[in-house]
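One chain of protein is taken out of this complex; the other chains stay put.
Here is subunit A:
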Amino acid sequence: MLRSRLSRIGVGIVKELSRGQCTALCRTSFIQRPYSACWRPQVELHLETKGFQGTIFQKHCQFSSTATSSDSANGSDPEDMISITFVGKDGEEKDIKVPVGMSMLEAAHENDIELEGKAWKIPPAPSFYHSDIFLCSSLILCFYVTAGACEGSLACSTCHVIVMDMEYFNKLEDPADEENDMLDLAFGLTETSRLGCQVIAKPELDGMRLAIPAATRNFAVDGYIPKPH
């Protein structure tokens, strides 16, 4: 797992270097996610976030279930992996393997599943789009997957997921006040909504299905709560 992440980062760096652009910002933010806590000492580039890295980590520990990050350090052992199914907005399903201890937000990113927003279909390429452009851009966009606006620090609701089965929902620990505060503002909130960054893989969750909420068209977050599905 770690090796694959490393190689991805490596590829990312090479790619960005070849584009002659600064890599520090993109890569550090990638590394700073909670699951990768053990990497943090090596990264001193991004001063501003240092101050609250501690907070993120504490929150992570506080809310995560019994499994800890270190459990999953040798995540290559299949026994430490569970199966999770993400159900997209158009109903398409994607089965992924998630190491115990990893959050659903990170698992989604590892597998290029976007949690935020609604997937608008890209219209068929008009004549001025060349196919090679399309391909090259797609490659670059692989590294463009968003990490949740707050990168798992419990300050936004962009990683909102819906646990599709009450049985699994009940296996999760109750959301803390801080998570509920953010869920208040989530779009398309349901009775079994959670934040992906706070749902941590553990063996009991093997087989869980998570739906990505369809974006509501109502912007009045100040008062309006969409009806539960």
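The working rule: contacts are C-beta pairs under 8 Å (C-beta built on N, C-alpha and C of every residue); 3 or more make two chains touch, one makes a residue touch a chain; residues count from 1.
The rule we apply is simple: contacts and distances are computed from a predicted model.
S.K.: I notice the complex is incomplete. Of the names "AP complex subunit sigma", "Os02g0750100 protein", "NADPH:adrenodoxin oxidoreductase, mitochondrial" or "ATP synthase subunit b, chloroplastic", which is the UniProt protein name for the chain that's not shown?
M.R.: UniProt lists the chain left out of the view as "NADPH:adrenodoxin oxidoreductase, mitochondrial".
S.K.: Where the complex has a chain not shown, which of A:Val98, A:Ile113 or A:Leu189 is the residue touching it?
M.R.: Touches the omitted chain: A:Leu189.
S.K.: Given that one chain is not shown, which residue among A:Ala107, A:Leu154 or A:Leu172 touches it?
M.R.: Candidates A:Ala107, A:Leu154 or A:Leu172; residue touching the omitted chain: A:Leu154.
S.K.: What is the set of subunit A residues that contact the non-displayed chain in the whole complex?
M.R.: 19-22, 25-26, 29, 47-52, 55-56, 116-118, 120, 122-124, 126-130, 132-134, 136-138, 140-141, 144, 146-147, 149-151, 153-158, 177-178, 180-182, 184-185, 187, 189, 215-217, 219-223, 225
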